[in-house]
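Left out: one protein chain. Kept in place: all the others.
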Amino acid sequence: MNILVCIKQVPDMESKFKVDGGGKWYDTTDLAWRMNEYDEYAVEQAVQLKEQVKDADITVLCIGADKVKETMKKALAMGCDRGAHIADDEVSSKEPCEIAGIITEYAKGKHFEIVFTGMQSQDRGSGQVGVLVAEMLSLPAVTTVVDFSYDSGKIEVKRELEGGVKAKVAVTTPVVVTCQLGLNTPRYPTLPNIMKAKKKELLTIPTADLLKVDARQQTAKMYFPEKKGGGMVLEGEPADLVDKLIQVLKEKTSVLA
Amino acid sequence: MEFTREIYWNVGHGPMTLIPMYLLAMVAIIVVVKGFLQRIAVYKKGREFVRNDDLSNRFIAMLTNMILQKKVTRVSWAGLFHGLFFWGFGILFIGTGLIVLQADFTDLFFDYVFLKGNFYKLFSIILDIAGLVCVSMLAALFVRRYVMTPEGLETKIDDAIMHGLLFLIVFTGFVVEGARMAVTELGSPVALWSPVGLVLAKMMAGLEDGALLALHKVTWWFHLVLVIGFISLIPFTKFRHILTTSANYFLAERGPKGKLVGLDLEDEEAEEFGATKVTDLTWKDILDTDACTLCKRCQDRCPAFNTEKPLSPMKLVNQIGDAAFNNPEANLIDTLSKDVLWSCTTCRACQEICPASIEHVSKIVELRRSMVLMEGEFPGEEVMAAMEQTEVNGNPLGIGYAERGTWAEGLGIKPLSEDSQVDVLYFVGCYGSFDKRNIKVAKSFVKLCQAAGVKIGILGKEEKCCGEPMRKMGNEYLYQTLAMENIETINSYKVKKIVTSCPHCYNTLEKDYRDLGLEVEIETYTVFLESLLESGQLEIKNIQFSCTYHDSCYLGRHNDIYEPPRALIATAGGQIVEMDKNRTEAFCCSAGGGRIMAEEKLGERINIKRVKMAVDTGAPVLLSNCPFCLTMFEDGVKGADVEDSLRPKDIAEVMVERL
Partner (left out) sequence: MKLLLVAEYRDGALLGNMADLLGFAEKVGGNHTMFLVGNNSKLPQYGGKLYLADSVKHGEYNPAVHKQLLLEVIGKENPDMVVFCHSSYGWDLAPRVAWALKAAQVSEVVDYVGTNLVVPVCNAKMRRDVQVTTAVTVTTLQAGAFGLSELPAGTPDVEIVDMDTQGQIEFLGYEEAAAGGVDLSKAEVIVSAGRGIGKPGNLEMISSLAKALGGEYGASRPVVDSEWAEHTRQVGTTGQTVSPKVYVACGISGAIQHLAGMKKSEFVVAVNTDKEAPIGDIADVLVVADLTQFVPMLTEKITAL
């Protein structure tokens, strides 16, 4: 069984963000990088599936500059078998359609039985790539998966809907699965596996070879929103404070909408 | 008249005595040697381990610990009883040796007799008193073990054998003496030099000479058999500690205290890391288990054991021993249980008090290494998250690394990347950098340095966690990664001296980083500030206040720094009301051994227990010297509901108030 896991390297959300010189994306200095959280669930599920079916080969794919290899090594250490690094220094300016196009072009003809990826990325957060890849490859896609099982060519998953409700659905492979928080607990790579990962195949393919889709949207501007409360301090009579706080919650959040 | 006595009186000095006697002695020696060879074969199941440095000092340390019973007598009563018994029995042993020396050697071959005259008088009375001391101590220890039975004391068949045998040996010795004296010495001034024997002789005085002679002869042989039995039993009972504990003194860690052995992560062939089975531990680790006498001193002091957690250092060591001798292929982690291994705070209280110089902590870390490096397992998901946070941001709190130097803005200190011409590099640590409470401490330290005219710099965002909590949790890989990065950064600047305000950083830089190439002088802020005070560079006002002081494990037991912090407090005008458990006996705050990253799920909270000890002193302030301790106490005073009456503070904070 061939499995493809698509991952993204994202900045740690705790980093202090700045807008870059071009004003269209964040500045990358002083950022700490890691694997997109949702993609970690994807890697873990792929590895668990391999452990279940034994005979499987997991390719982990990541698009980006050379530094994404660090993140790919973690996926390899977690148990992926080989890496496909799509070298692209301009990845941050690519929109979901282009990213999905690149992945599709790579995956074509490789007979991946299951493609795992995160339901969205933590930085851009469009949540489109997984489904787009499925559409482009004419495969079914199940999204926001929080429970996964596989049995001879068929998967059964639980999709997380709203209000704690889950939908159970089944589909025959090949299929694209997008993973949501709660699906599993990604493993901590063991030291022998970290060592082994250093020797695993990690091919680099130039993005130009795979990019055949045109961009459909572009970023006009990136900026910081006005400070939400901006460290607002409310003091005074409790009754007034209650009114003030309710006002703030209505303005700045959606919980009282 | 001549003050002496006839050796081999009544039993005879002919072959009928000597041949069986020496045969038995030889049998005993063979049994002992064979017994220990068997045990050594088991020790050898452990990994290779070399500790052959400084042989002369090792030998001296062994002798002083054995002969002076230094470690044993640190605990009052039981330790003193053991010490007195040891000295008494030792004297009896030497006395017997002198007798054999004279009768079967100097007298036999050279007609030289030294047990006579004043020397005999002294010899006789000392041995008599020694015997009396032995019997009394045995009685006291018997009462302690079987009548009063301290909580947690494990009593086995070995203990009964030891008590019985030792008592019988000394007692039969006195009977032999009494019977001999009843026949030969009653009424003679010689008898006065054997007061205990005299009492027994008088009690036996009514017996016929024939009966006395028979009694003497039978008891003499019985005494001999008992002694042979005692010697033969050494390898097979807890008596073995006579040799194993002594050997352990010789092989004891000679510092730096508590320094762990690093793993070679460059070794491409290595496939196993840490210990899963007993055979993955070193032979010394197995010898340790054989040196244990179940005195339970470790258990009495273990913060985990004393807060209803499943760890007992004593039990752990003995389970390892049991595995080594009975089931070396068993999975040791399962045998001991993971909860036991994760419970340790590496506070070193067990190791510090152990009268047998057993090293508990390194075993636990070695087993943790296997869980973390081979299985990717942690005490909880929160610990795994902290590890991942550290990988990404260089701190277990997961705060963006670029913010690490932000706390120091406006203080007039710069990162070395901007100005590396400094007197001292202040290695701040994660809590001092990110935790608001501990930032106050870091700022206090900076102000004190500035008041003393010392120019300090920090690494700012180039600094990473020192790796101590990760290392103690068993994550050697992450530790080494962090350490290498820090060392490379530090070495890239011409740093003259590093000062830390976190004892965990201090311990790691001062000991562990040495293996990886850090050579700069390291000092803890307490020692550094003390020297500034002494040199007059720093002056603080003496304003009286009452407080209690908590010795952090890593400044205290791990580095023996007990007095400099107290000197700082005294200079500031602090009057310390000591907690019962202070200095080497200080009770951990709960956060050592990487437990700062872990949820305390089992038993009573260690930090609350410690805070309650501070409350008992009645002092309004609880001073400490460690960011982890301070964090735990800030939580602890809330948990113990004493927020209003007890204020946890760092020493630097009270000092800065007195500038």
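As written, the chains take the letters A and B, and residue 1 is the first residue of each chain.
Methods note: a contact is a pair of C-beta atoms (placed from the backbone, for glycine too) under 8 Å apart; a residue touches a chain by one contact, two chains touch by 3 or more.
In this text, all values refer to a predicted model and were calculated from it rather than measured experimentally.
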**Report entry** Contact list for the unshown chain, restricted to visible chains
**Finding:** A, B
Query raised in the report: In the full complex, which of B:Ile608, B:Leu623 or B:Val656 touches the chain missing from this view?
Result: B:Ile608
Report summary line: Interface residues of chain B toward the undisplayed chain are 380, 382, 385-386, 396-399, 431, 434-438, 597-601, 605, 608, 631, 634-635, 638-639, 641, 643
Report task. For the chain that got dropped from the picture, name the residues of chain A it touches. Result -> 11, 13-14, 17, 19, 26, 95-97, 119-120, 122-128, 131-132, 135-136, 140-144, 156, 158-172, 181-182, 215-225, 227-235, 238-239, 241-243, 245-246, 248-249, 252-257
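Note that in this section only the chains that are shown with their structure count from here on.
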**Report entry** Centre-to-centre distance between chain B and chain A (centres being mean Cα positions), rounded to whole Å
**Finding:** 51
Query - Touching residues (chain side chain A, partner chain B) in the complex - result: 12, 14-16, 30-34, 185, 187-192, 194-195
Query raised in the report: Where on chain B is chain A touching in the complex?
Result: 265, 268, 270-271, 273, 372-378, 381, 384, 387-388, 391-394, 398-403, 461, 477
